[in-house]
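Excerpt of the complex: some chains, original placement.
So that you can tell them apart, the chains are marked A and B in the order they are listed, and the count of residues begins at 1 in each.
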Amino acid sequence: MAKSKYEYVKEFETDDRMLRNVYVLVRIDGKGFHKFSQTHDFAKPNDVRGINLMNHAARCVMNELDDILIAFGESDEYSFLFRKSTDLYQRREAKIVSTVVSLFTSAYVYYWNDYFTELKRPLYPPVFDGRAVLYPSEVEVKDYFAWRQADTHINNLFNTSFWALVEEGGLTPKAAEARLCGTDSKDKNEMLFTEFNTNYSKLPAMYRKGSVLLREQIPKDADKDAIIPTLPETLPGSKSAKVTPAPDTTTIALQSGPDPISEPVSEAPSGHTTPVAVASPVVSQETVMQEGIDSNSHSESMKRSIDASEAEQQDAEGEPVAGKEAPTFKRMKKGVVIDHIDIIGEKFWAGRGAYILAPEKKKKLRS
Amino acid sequence: MAKSKYEYVKEFETDDRMLRNVYVLVRIDGKGFHKFSQTHDFAKPNDVRGINLMNHAARCVMNELDDILIAFGESDEYSFLFRKSTDLYQRREAKIVSTVVSLFTSAYVYYWNDYFTELKRPLYPPVFDGRAVLYPSEVEVKDYFAWRQADTHINNLFNTSFWALVEEGGLTPKAAEARLCGTDSKDKNEMLFTEFNTNYSKLPAMYRKGSVLLREQIPKDADKDAIIPTLPETLPGSKSAKVTPAPDTTTIALQSGPDPISEPVSEAPSGHTTPVAVASPVVSQETVMQEGIDSNSHSESMKRSIDASEAEQQDAEGEPVAGKEAPTFKRMKKGVVIDHIDIIGEKFWAGRGAYILAPEKKKKLRS
């Protein structure tokens, strides 16, 4: 057989299975996204559409790969934590990393037009890279996410200050950078408040805290795979804030807005994890049309992901969401929800994130 | 600084730089493409649109990453060979693999609609995975590509026979499989000829030999990123064969067509490498519109790789193709070309592929 003569080259492939029983963290990063965001006129310092698209792509990854426990995104990066016992692709590193990166990239391009509605597709194909890191214990896992969220805070406070100086203050980028040099969190907060009348802690949590994807209870009769957008474009301050938000949605959004992150990060973070009410149920024409397409899909391999926002309402006992009557869902199931909460500090890990640290059943270990 | 407290988690990242001075081969594979091709009604046994889209995506990768020497694609897989001396990302494995996979995936989704014109985007986001393999010597590199091309041959002959039995012969898939069980290349060739009046060796080389991407001389005044078309749509037997080929284009295409692969693979392959006439046809409205968008892009990091067919006609001012005599280009430069030739055997490596085996200059080694 012709095959066998050459097939020995397969023996040069090496075994890259990762150590068992440790957490696998896959982090992806946009390549050249500084330029990419400029080319596509992303709003500064934050572009809601861009963030929502990132979140959407991340949710696709999480819907597809059941062993992901939690994900966290900020800027052009996203981190995915796999359970210790995952045996996905027998823990082969290249397989896992490349699949996550490919899935994310694919979804990013695929759903682009749902967020950047005026442009059929990006001006050129965007690219992400990825890597895996192993973390043996819960301590490192918590510290990893704290590291990323602290980074989010620091970068966003800097960017917010920088663009205030440039866009509102009329400084050149160079001058703005010089102005910020040597300042700490407190200085920047004060500058924003006194010079630009901005209370940093009132800015959307999505900007200040990044996005957390969790597996939580969602209504049983919700379409597991349906697209329920985060719709943060209805958040105050967003470019598109005025765009047709449902009257109540805005209220919801604002409800959550006030949840301030304690500053500075180096002090004890507030830790209080009032979930940001993200959402808003209104489905735009756009989305419907898209649905039309998607509904043709019978693919099992890539399920559509439900957004946090709905999730919110659910627990919604009493009058959860402003004046609206609480929909009463009797039966719940697990779904992926998005939130913008503190994951620095123990509160999160003892509360909503507790299942992540919960010991796994033996059975899982040997699967 | 808040950062430093948590930043120690970075120390868990490991160094995955690959051995220097050996060839790096990155192979990507479609995930669940059996289902993907069914869902999207890919023509059996080969779908020209699908192959062209794969080739297009691969060319994007090759245009972007200068250190790729050659690429080979078949079915839902593609292999990329990096020069020994590449120092891309300091040879970090995860970076290289994930970038190639992401680039390929991104381009596949991005250019989907240019090939599957009736569908804005696939019914769900497609996914690829990837891996890197190191090959120390020229012998293994040649044998690697021979391995993949032999695989192409074996699979395509089987598929061609199978689908002939099913679609033309009216057998059930099960019966067709039973019928083919135990047959060798010669048996299948004969069956195709006597029962289905098909001369296997006259089928398009793209099907029988896969696709080879090479860096070769192209006209100096051609757009560097532009298209050196495969034009398989003009190949006999293709679904779209009847679609408005320029009268002379077909001829060109057919000129190259007759180049039969010698059978079976275990015998000496013909090795004669008449390149497929590159050429170029009619640009549809669709493509023009796409051009409109793309021309807005000034990105350097991701250069646009225009599809084969369109490119041609860009320079094509005046009467590009129509009735033209062989153009005489005086000055040439390197560009990525696609062909469907034998890469099993020495002929290719001594001829068009010679530069791949050529020793690299010292300077390169330490760059």
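Note that in this section a residue touches a chain if its C-beta (ideal position, glycine included) is under 8 Å from a C-beta of that chain, and two chains touch if they have at least 3 such contacts.
The shown structure was predicted, so the numbers you read here are calculated from the model rather than taken from an experiment.
For this complex of identical protein chains, the structure file gives a whole-complex count of 4 copies, while the figure shows 2.
Basically, only the chains that are shown with their structure count from here on.
Look at where the CA atoms of chain A average out and do the same for chain B: the two points lie 35 Å apart. Note for the complex: chain A touches chain B at residues 1-3, 5-10, 12-14, 16, 28, 31-32, 35-36, 39, 60, 93-95, 97-99, 101-110, 119-135, 140, 143-144, 146-147, 150-151, 153-154, 264-266, 293-294, 296-299, 301-302.
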